[in-house]
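Every protein chain but one is kept in place in this view of the complex.
Chain naming follows the written order as A, B and C, and within any one chain the residues start at number 1.
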């Protein structure tokens, strides 16, 4: 059984395990105040062209999202996001558990637009009884989105401009950042994210690390006392160097980008195989997640040797499913799957 | 510089790294639903003589504490604990952030008694306006305590009996559980904890793991839907098997106990060295944390080669400090320190 | 200027002011533990045919909603409700501020159905990753709804049955309960509400009182320690007797029902006037709120002498608006308005 179910089914890139092993018995202070974490921060700042930014390492994605959002919002504010955004659907109400409403906007291909943000903001203040409604307090995007799609540079610039005009901090959840950056359809750089967002995350969990998300905080307001909130919410790892070491390995020699690129390329091969087979795609993704619409009969055959995620029924006899590649996916596994797709 | 500052300054026991490396490219489902986690759960259940207990793996100690406490309390309830308890002092108000007051009781050597619990409970209900005060809703202990001291079996039995009589769930924070279990002063077993508590944690972070706390939930009420809360609070690791694998390694061949025992023994040597030197102990600890009261002049000398934690001034010319040993402390390092103590 | 903008624009029914004045200098214990409150509770229990129910008096509607909801839910649970429900739209995220997501279902005429509840529940548990989603934990309805519509007895019975089968507590927000009970379209009694719901409120603020909502707690689980939560959330009035006295006045000689009936009758006259004029109704309400769709030109004329709420544009030249009657609306004012409608 080969698993294409998600992009977090293996451990870590071997260089990470090597580095952890090599440094294992060294002693260092805790909570991310060690030299490795500082070096990793410095590498990330450089990769982002953001010498002033604060970089903090958190353990997981849900944690990263709710900590950043809580840091940005006042109690009566909510966060604007796509209705299918991870925070609105798949985090067991983590944002609400910090007291804030998720203000969902109808998404197209997992994305929202500057216009939608502007309209939601305007509609709020146009209402005479706006004090009786949750005040829009920030914007959350994910890129790649839940559907593997990407914001273009023009789209992100437009959203960023709108957010600054409206004083709404902008946060991009980059749990799959690497797969986005290396996609053929992408025209954004880490420096763009740093310049356009108040905060964004660079996901390690799904891109080569055992675990870990780097948060880049461009906004001085968000940087202040951020670590108190991390500690309070259980997001400050005791042996913080474990996070520093992992991001150090990932940001040396462009490892992060190289392994992401490979995953994207394998995903593109799958994409072509689906289309050649005549299986349309539910979402037009050029990153590591692919969503073919497959005859149920063919699915039953594929299930014998592969695992993947059921997404939704599309009609009586077809279903959309999700295949993920990752940094750990082998070319061999993909070739075998493609062969079986052709035969299915 | 040799560090005795805390018990989480190194990575993990080599057997853990080996196991992570060996299994690294295996594929498994996420969120603790993999086979390794299940095996680790089974080993822990057996070690606890608690076939019905639920075992969940969380990443860190603060997280473990507030998730268990939130799971046990109703909104108007608070948690009784020692005034110097970790949740009251060193978790940036994590419990309060979930909406609950910490009801601190004056501790003796880091411990509280069944009598104090009974009195606090009685005092609450004796007050005519008890609805205007936070209702005691559970009891939190740590063992070893912040000061390295231990609850005896008689003490824990008495507290457990009281808690059951008063319908107060009992939770023991075992962040340093291993060092407690293997202390010469200890008469409690994991099976005792499982029988006497509604929930307790078995700390990995400080006892050989990279990170990770196992929570043993004896109480059926606490078990129900506990994983929802874990997910909501960012405490459900995506690659959950990393936690399972670590506890699997720790609970095979009694590794957990053996490495803890060694740390305790080294701490006892330090203890004797302090006493022989004529440096009294602030707390009477028989576990891996030792709190000598040292002439400030001697401290200055020791600081040249060792790091340790300042605890408090005890008089004009003396300070109490903390030395920790851990699973990673070498006999050599301790021998060198003892020599320097003698010379100081 | 005559105001039809809302049903809380005047003070209180004179009998309430009389009773407050008459008893003004009497001394009584606070927090609802006085004799008047107890008598009012007894009257309400009798009116509900629910001798076991607990009745508590809170100050306002938002407060009542979030306190009852918080009392019913566990931290990872959310409340199912109509997407246009008051808690989802007009309470500044009060429910989220207690940590809970509002799980909005698409409403028809302000109402949701037993089938929708059952489907939402089933869909939750059918999802393999349901632990990653907010668990449906209770159901919130309002009756009359935001649009003046009513649940029929058959509908409420069906919802109640479904809720009990699924162990979801059922709460009905009765901020306008009186206007619902006395509507010609209504077939529910207070006794029905008490029998079918776990909790429901009987609104005073909009039906004759200065302020105040009576909450009837049928469910023993909700009754336990409910007053602690009231106190914690600022919902326990110091001079609680003020609430008791008001509900005492309202539930003597059926005052509550009589004044509500008059408001409904006046609303029906308006309804007929709108329809006779050829102005269709946005919502088919038989209670004190009426939503005619009016030519904008006619609205401008009416605005000279009347205030009412803008609801929504329906086309280029028409708008839906809301006219409310209340216990305080005079027949004279309604007659004058009807005349002006005819002329508009």
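Everything that follows uses one rule, which is that a contact is a pair of C-beta atoms (placed from the backbone, for glycine too) under 8 Å apart; a residue touches a chain by one contact, two chains touch by 3 or more.
The structure presented is a predicted model; accordingly, all values stated were derived computationally and were not measured.
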Sole touch to the unshown chain from A:10, A:34, A:70 or A:213: residue A:70
Residue, one of A:11, A:99 or A:292, that touches the chain absent here:
A:99
Sole residue of B:85, B:99, B:212 or B:292 that reaches the chain not shown, by the stated touch rule:
B:99
Using the touch rule from the top, list residues of subunit A that touch the missing partner.
31, 70-71, 74-76, 98-99, 131-132, 135, 225, 227-229, 231-232, 236
Residues on subunit B facing the left-out chain by the touch rule are 75-76, 78, 89-93, 96-102, 129, 131-135
Residues of subunit C (touch criterion as defined above) contacting the omitted chain:
2-3, 5-6, 8-12, 14, 17, 20-21, 23-30, 59-64, 66-67, 91-94, 97, 205-206, 210-211, 228-229, 231-239, 242, 328
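Convention: only the chains that are shown with their structure count from here on.
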Could you grab the centroid distance between subunit A and subunit B? Build each centroid from C-alpha atoms only and quote it in angstrom.
34
How many angstrom lie between the centres of subunit B and subunit C, each centre taken as the mean Cα position?
50
Chain centre separation (subunit A, subunit C; CA means) in Å:
42
Please set out, as single numbers or ranges, the residues of subunit A touching at least two other chains.
91-93, 97
